[in-house]
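One structure below.
Excluded from the complex is one protein chain; the other protein chains are retained at their positions.
Right, chain A next:
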Amino acid sequence: MSDPTFRAGFDATLETAINTALRYDPGSRARLSKLAGKVLGVNLTAPAINLFLVIDDEDDEGGYVEVHSRWSGEVTTELSGSALAFLQLLRNRDATPARLGVTVRGSSALLAELQSILRDLDVDWEEPLAKLIGDAPAHQLGTGIRMAASWLKDALGSAPKAGAEAVSEEWRMTPPQAQFEAFAEDVAGFAQGVDRLEARIEILRRRLDGEEK
């Protein structure tokens, strides 16, 4: 068994990261506080990690999240899947657990609300920066970071599409989508034809058997 100190360190780091981000987005903290008492169990299959996110609230501060490696109380929603699937679930607005192979047990309402909070998370990083370097430099730096983040998001967002086009159109490593779809339709039509032929042969065989008797 691995040293529990490492696991405790992982949980503490994750908990600090989540709550630090929440501290600079009061809107999300307020929404989270409405979910106080709810527990999200996450069972990652690859890498194999179990963790429980316990939502609680502080009277004046709003919601916060505690990360536990074990939880013996009631779990509101339990998710199971790979880390990659979870990342897609958090990033992609149209992603659904079923499509990504993530199994859900318990209330799906908690998952939907947490997804919504995460997607709307708007952390004001300028606030902690301003405390360190002053308002004006923090604003300049924040503007620069936002522009860079926006460019990076656009670049990363278009990268998969551009990559797919290069593979099929430029390098001809895979067929274009239209060609593949036409081929798939032909295969499906052929399969149906074979099924029909098999059914006719079966009818004829039965008829012949009846005549012989």
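In the analysis below, a contact is a pair of C-beta atoms (placed from the backbone, for glycine too) under 8 Å apart; a residue touches a chain by one contact, two chains touch by 3 or more; residues count from 1.
The working rule: contacts and distances are computed from a predicted model.
For the chain of the complex excluded from view, the name given in UniProt is "Ubiquinone/menaquinone biosynthesis C-methyltransferase UbiE" [choices: "Iron complex transport system permease protein", "Rieske family ferredoxin", "Ubiquinone/menaquinone biosynthesis C-methyltransferase UbiE" or "ABC transporter ATP-binding protein"].
Touching the missing chain, out of A:Asp56, A:Glu113 or A:Glu127, is residue A:Asp56. Summary of contacts with the chain left out: across A:Gly9, A:Pro26 or A:Gly189, the touching residue is A:Gly9. Interface note for the absent chain: among A:Thr20, A:Ser69 or A:Thr96, the touching residue is A:Ser69.
Hidden from this view is one chain, which touches chain A at 1, 3-5, 7-9, 11-12, 56, 59, 66, 68-70, 72-73.
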